[in-house]
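Here the complex is missing a single protein chain, while all its other protein chains stay put.
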Amino acid sequence: MKRIYFDHSATTPVDREAAALALEYMTDKFGNASSIHSFGRESRKAVDAAREQVAALLGATPNEIFFTSGGTEGDNLAIKGVAFANRKKGNHIITSAIEHHAILHTCEYLEKQGYEVTYLPVDEYGMVRIEDLKKAITDKTILISIMFANNEVGTLQPVKEIGRIAREKGIYFHTDAVQAAGNYPIDVNELNIDLLTLSGHKFHAPKGIGALYIRRGVKVDEIQHGGGHERNMRAGTENVPGIAGLGKAAEIAKRDMEKKTARLRSMRDRIIREITEKIPHIKLNGHPTERMPGNVNFSFLYVEGESLLLNLDLKGIAASSGSACTSGSLDPSHVLLAMGMTHEVAHGSLRVTLGRDNTDEDVDYFLEVLPEIISRLRAMSPLFGAGGTARAGNPCSECQAHSH
Amino acid sequence: MKRIYFDHSATTPVDREAAALALEYMTDKFGNASSIHSFGRESRKAVDAAREQVAALLGATPNEIFFTSGGTEGDNLAIKGVAFANRKKGNHIITSAIEHHAILHTCEYLEKQGYEVTYLPVDEYGMVRIEDLKKAITDKTILISIMFANNEVGTLQPVKEIGRIAREKGIYFHTDAVQAAGNYPIDVNELNIDLLTLSGHKFHAPKGIGALYIRRGVKVDEIQHGGGHERNMRAGTENVPGIAGLGKAAEIAKRDMEKKTARLRSMRDRIIREITEKIPHIKLNGHPTERMPGNVNFSFLYVEGESLLLNLDLKGIAASSGSACTSGSLDPSHVLLAMGMTHEVAHGSLRVTLGRDNTDEDVDYFLEVLPEIISRLRAMSPLFGAGGTARAGNPCSECQAHSH
Amino acid sequence: MYTEKVMDHFTNPRNVGEIADANGIGEVGNAKCGDIMRIYLKVDDKDIIQDVKFKTFGCGAAIATSSMVTEMVKGKSLTEALEISNQAVAEALGGLPPVKMHCSNLAADALHEAIKDYMEKKGK
Partner (left out) sequence: MYTEKVMDHFTNPRNVGEIADANGIGEVGNAKCGDIMRIYLKVDDKDIIQDVKFKTFGCGAAIATSSMVTEMVKGKSLTEALEISNQAVAEALGGLPPVKMHCSNLAADALHEAIKDYMEKKGK
């Protein structure tokens, strides 16, 4: 069976060229970039080249790029690194309720260490309100961390405006751009970004590699201690194959940015339009226009997300959902809930995230099988049609006690 | 020119099979292991299989293995994780003066957080004395962290005895086995090890992947916050290609352990013997017998390490040195100094670390060119022969002010 | 993650639907949790389950356990049916992922609710 991959926000296949480069630096050119002999020097060269390629993707300079093991580490380093290094200036951090867990759980950790964190709410489209941000700023605020684009609903945040305000107030601005980097044009200077997290595997580089952009002059403490790599910002033998792959993927992403975003946007809009026409009792999640080019997110009422995913999977289509069942947690997506959605509707969400290898035929096929699956699941649903919820007897409250 | 790689303690080439597997999980089987669709499930399967392979290498069970981004992260997680999770029990950590910076700098960080750290001295062979360890233990001691084998001089520590003492006293025992794992037989149960760090790139797995063994029941706090991966011990999208490669390399290492260590040991002993015969004014660094099978480390008096390395490199031979010049720092190896060596002698150290692809011909060639290089450098050295140190005029003290 | 048997019941669920003249209906779960199961019973005078159908909103495990429990009780007496536990349903499916054991494995509870409903209606 042909398999169609519609889950590019979860991860992406590594670009063939980037993978070939990674392979080369695993086998033939395998030196430790810190070694002074020829094996080491050829690795160092690859690291330097990649640093330039990643810098170019963001409009930064190479010495502002620090390689990490991925988005989660980048987020941890940005938040903890700024918090620890600037403790004397203040202890207040502003972020949003719809950040990735790499930000949220890091902030919760810092709360236990005596920091204060404001989690800004979002509107029904998943967007932070500038007014809320302005009100949240105090003279103790040292960091504003707002994601560039949300991973579930794709909503683009008003990053430029946030950057402007942060700059005005002399507060560092970090953005988790794990979804956006390589998939959406970004210029850190134009947008007043001081720190930016990116992760390779979201734009056709290998897993296990990422980078943190740190504007020159921004004070950040290292959080992983050891051999002084990455100019003392991130200890650990450089992952040269990953770094080389990341550099190549960044180069390709920059080169193809315009073409790719235009193509995905048109596929995305077609899917949104046709689902809206074909299937009743639905809700588009996220912002109607200010969203990632490849992100489609709908809630299908009366349907639960995991069973929808499994049915799609049986048809060869890979997608994702904000349903609790798919995450191994009890609650559905905190993002959908923060947008004001009920649990019921959140459980029935379906996220389709398109990538450069997807074709119109993939979309045809998806639009053919989806309505049928939804109908079948609704026919099976006690929530749909006549019934409504009948008598109680609800042992589910017990569930809340379990933690996974 | 043929290139000979004698720097396997710095890093190793990725095994062809492991690299092929990594490539496969970058391109064809690229799913996110957390996804429930078929792409995700095939990645999850690879992660599970690798966890078993790594566990088998150490005599552990799969649920005691946690994947990390490498040795440095593993060391950070072990030390900080145990320190933070057991703060109520005590605040004292015992380690040694010859640990890797990933341990030492992490301990120094903890000292700033109110922990107390004892850095055990070592004898002239680089070995910790059991008596010193026993004396250092207090009722506040929560962790003993002593490396399995030293990365510079190859000395094997009395791990089993340390483990026994730690177990007796109810103190956790961590060992940084980054050099030993995959290159020396290890059984965590036989040796009473509670936590063990390993790093893939030291035994023919890719860079950027490693693992921490945590004995079931040992309390460790997570230090990288986020999506709850690795059973809440290490957040971040699993580096599936790296993990699959690590698993395969672990399997191969286990399979070939006996044969490989025997071969390296005999090459090592030949090099030590012939250098001792051929070159005067030398000193073998490290333990004469209790050392890693592939480690040779000599100091060549009156010669500086970097220029020795560069001369070898010009002949196609890649090795390393404890000279300050090769590390970008002002001081030579803290390991050699802790063993009681003078700066002068430490600057003249040469480390040759053998690997499975090295041949007897490589050794022949090395033994042919080395004496000639040493002679040439000594002829150029103001320390050698007649002269001795003449008049002063020593602007070098200024140097101490620079930090690199 | 799911066994073949679970996937079989998920893909081809048995006894989906409603029974117009059901004399016992039971429902457990709620939409907040993401799982709701409703079981319809048609029980005869001899307390034998003549027909059983279900409607379920929930994940793969929820649908498969619902389907399985209906297969297990059809033609059984109420006494026998009352002895079927959630655990037994999971076992009949060849096991469920640990994370699903507590949250989505409620089909036997729904069955028992339906039997209780039947008994209450009969005034027993």
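As written, the chain order gives the labels A, B and C, with residue 1 at the start of each chain.
Just so we're on the same page, contacts are C-beta pairs under 8 Å (C-beta built on N, C-alpha and C of every residue); 3 or more make two chains touch, one makes a residue touch a chain.
Note that the structure is predicted; figures quoted are calculated from it, not measured.
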Checklist entry - Who touches the missing chain here, B:S9, B:Q224 or B:S323? => result B:S323
Next on the checklist: Going by the contact rule already stated, which one of B:D221, B:E274 or B:E306 would touch the omitted chain in the full complex?
Outcome noted: B:E306
Item to check | Residue ranges of subunit B at the interface with the undisplayed chain | outcome: 302-307, 310, 314, 323-326, 328, 330, 332, 342-344, 347, 379-383, 387, 389-396, 398-399, 402, 404
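The rule is simple: only the chains that are shown with their structure count from here on.
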Item to check | Geometric centre distance via CA averages, subunit C-subunit A, whole Å | outcome: 39
Checklist outcome for this item: Separation of the C-alpha centres, subunit A versus subunit B, in whole Å, is 34
Item to check | CA centroid of subunit B to CA centroid of subunit C, Å | outcome: 57
Checklist outcome for this item: Residue ranges of subunit B touching at least 2 other chains are 36
Item to check | Multi-chain contact sites of subunit C, meaning residues that touch two or more partners | outcome: none
